[in-house]
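Shown next, in structure tokens, is the structure this report addresses.
Just one protein chain is left out here, and the rest sit where they should.
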Amino acid sequence: MTTTELMTLKTEPFVLNFGPLHPSTHGVYRMRATLDGEVVLDIEPVFGYLHRGIEKLAEERTYTGFIPLTDRLDYICPMSNNLAYCLAVEKLAGIRVPERAEYLRVIMAELQRLVNHFIAVGTFLNDCGAFMTPVVYMLREREKILDMFDMVCGQRLTYNYMRIGGVGQDIPEEFLPALRKFLGTTPRFIEEMEWLLKQNEILLARTKGVGILPRDTAINCGISGPVARASGVNRDLRKADPYSIYDRFEFDIPTGEAGDCYERYRVRIEEMRQSLRILEQVTKQIPGGPVRAEVPHLIRPPRGEAYAHLEAPKGELGFYIVSDNSIAPYRCHVRPTSLINLTALREMVRGWKVADLIVIFGSIDITMGEVDR
Amino acid sequence: MMPNLPMQAVPPDWPGGYWWHWLFFSILLIAFVVIMVMGAIWIERRGMGRMQSRLGPNRTGPFGLLQPVADAIKVLLKENIVPDSADKLVHWLAPVIAFAPVMMIFAVVPFQNGALLADLNIGILYVVAVSSVATLGVFMAGWGSSNKYSLLGAMRNVAAVVSYEMPLVLAIVGVVLVAGSLSMNDIVLAQDIPFILLQPLGFLLFFTAGCAEINRSPFDLMEADSELVAGFHTEYSGMKFAMFYLVEYAEAIAISAIITTLFLGGWRGPVLPPWLWFIVKIFIVFFFMVWTRTTLPRVRIDQLMALAWKFLFPLALINLFITAIQVLVWPDALPWGLIIVNIAIMVILVVVWSKFFKLGWGRLEV
Partner (left out) sequence: MTVALSGQELAKRIEEKFPGSIEESSRDSLVVKAGSLLDVAAHLKDAEGLKFDYLNYVTAVDYFSYFEVVYQVTSLEHNQTVIFKTRCHDRENPTVPSVTGLWQGADFQEREIYDLMGITFEGHPNLKRILLWDGFPGHPLRKDFQP
């Protein structure tokens, strides 16, 4: 080939299909990526492979009967889903929750946040190519929390623990000692983990400055949770709109500025520390008493509508419920954190390489159960 | 007659002369490589399990020692699937072409003094030449599968091998200068002190470039499982997949064997018989590869290139110059003095260069 021929060589973008069965699509996410060599020109997300029609199912269930289905939304953190739904129904029906139950709810929600961040950070590093090692260590720590959940509700994945007006049952005697032991060992684990990873040149090279999400875009796209906070949106519903009893505890909201993958990773690590801080305070303050308000089996909230949201590990999770004074919700809408957080993915990955596409996607931390519902 | 063969390697009066000798030892070598690969797989799986706070395979035989056998039987029984749109001939040939050169490398690796299939006087050059051929097989696999993941993986592999050949060869030249010979056997014989001490920087460069050349983590871009599913062998199954699997580990064993020969004194060592020393050293080097795999995240393709051209290549050149000067000016210098000087040079160079050179930090570089 002559030089002129080489100069006029045309390259063509091609479409590469990621998923729904791909090692790092976190379930059944699918995207059609248009690539120019290794550079991502555009992606088109395709959802729906896990759609079970949970919102429609809610209309066929009693208010209490829907709680087990909320477990199946974001199956990494069912406790948060339970809590968000119960908050919405309680707001709708005007039910007050006993003191001890509130504390138990906070314990569960914060443990759930730890579980989620363990998995989020582990799988994120796995997407970076750290072959399985971080994720296995994270799962080891998660296991301790799952054992505790097992104590309180006999389940390890779908807990179905929260009830409207409280929680399912009181914690067993061995729970609080186990929690205290966990609180003693975990900070050291997080330190160690962070120490091993934050100075790793390859990790920094792969994540610093990659997949920047500007603050304005984050707000405009409705991004919430650690992803938004890493972009400098200082909004955590635990502080901004305190629900349950979060106004009684002292904790900080870690925020970042750069909005890149590294900041998202760092914010999650910091949030784990803050969760531990909250748990420390909860274990000291927890009072005795009933764990469930006197609530009839079949709840008939007055006609109306309510939206309750909470700071789930992935971001703002909310339930919008319309009641027609019957025993089942007239309409139950889930504000899907994962789905809305994916809105900005397209802008974030344009111009980056295929390898970054995976890393950026991993840093958003989604669960397909919640995206597709 | 084969004038190049040293006296120890000349066989007794075998019927048929040298050809029988070569046939016998070729088969022995292939068996050796396959057994070493099984050992490597066991070390990798159990070692990784240990490092990842899990057990690893432990159901087959004592300590799961028979796991590679079980894997092999499983993979042999699998259906051989060829995609409809694949280029059948290329798809079929690829594993063979990838497999052959790796075996050929072992022809010049000395197991003890003179115990090698062919003591070529250009041994190390032959290794460099032959090992690059395996890339051809990988690219054929990528092209012939008519799968975009495979193609991307294969392209990454070619790019990586072309870039990393440079620092690899330059690191070897340093050793050759010190040893004064290209023959693998002579290089080992020259190592009264293992060259890892005389050529610490060369060793570091060779190890890094070698890992990249055979696509071990953190440079395993061509089969980056979190991005490209399985890279170039996505569309392979059954025995053909087993061939690639074998090649992957045989390459790792080959690089370990070459590192052992060039830098760790080959078969030389006290007490134990030479061949055992050799095998032990191979596994020690391989263990370090497993260690890096469990520890480090993967680099990106542009960072991989940048590392080769901006970090390894200049350092390899500097190393070559320093070695040349040392060999020319102080040919009879006390080795221990040189060792201290060289280690100091390595530390200074690596530290200074890593100040200049950051792995991009997210910036895209071509």
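The chains carry the letters A and B, assigned in the order they are written, with residues numbered from 1 in each.
Here is the rule we use: a contact is a pair of C-beta atoms (placed from the backbone, for glycine too) under 8 Å apart; a residue touches a chain by one contact, two chains touch by 3 or more.
Because the structure is a prediction, the values reported are computed rather than measured.
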Q) Which of the chains on display does the removed chain touch in the whole complex? A) A
Q) Looking at A:71, A:316 or A:370, which residue reaches the missing chain? A) A:316
(Q) With the missing chain put back, one of A:219, A:245, A:293 or A:327 would touch it. Which one? (A) A:219
Q | Touch list for subunit A against the chain that is not drawn | A | 47-48, 51, 53, 55-56, 217, 219-223, 233, 235, 240-242, 307, 309, 316, 318, 320, 322, 330-331, 333, 335, 339-340, 342-344, 372-373
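Just so we're on the same page, only the chains that are shown with their structure count from here on.
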Q) Using mean CA coordinates as chain centres, what's the subunit A-subunit B distance in Å? A) 43
Q.
Show me the residue ranges of subunit B that touch subunit A in the complex, using the header's touch definition.
A. 48, 51-54, 148-149, 152, 217-218, 220-221, 224-229, 293-303, 354, 358-364
Q) Any idea which subunit A residues touch subunit B in the complex? A) 14, 16, 22-24, 38, 125-133, 136-137, 140, 200-210, 260, 351-358
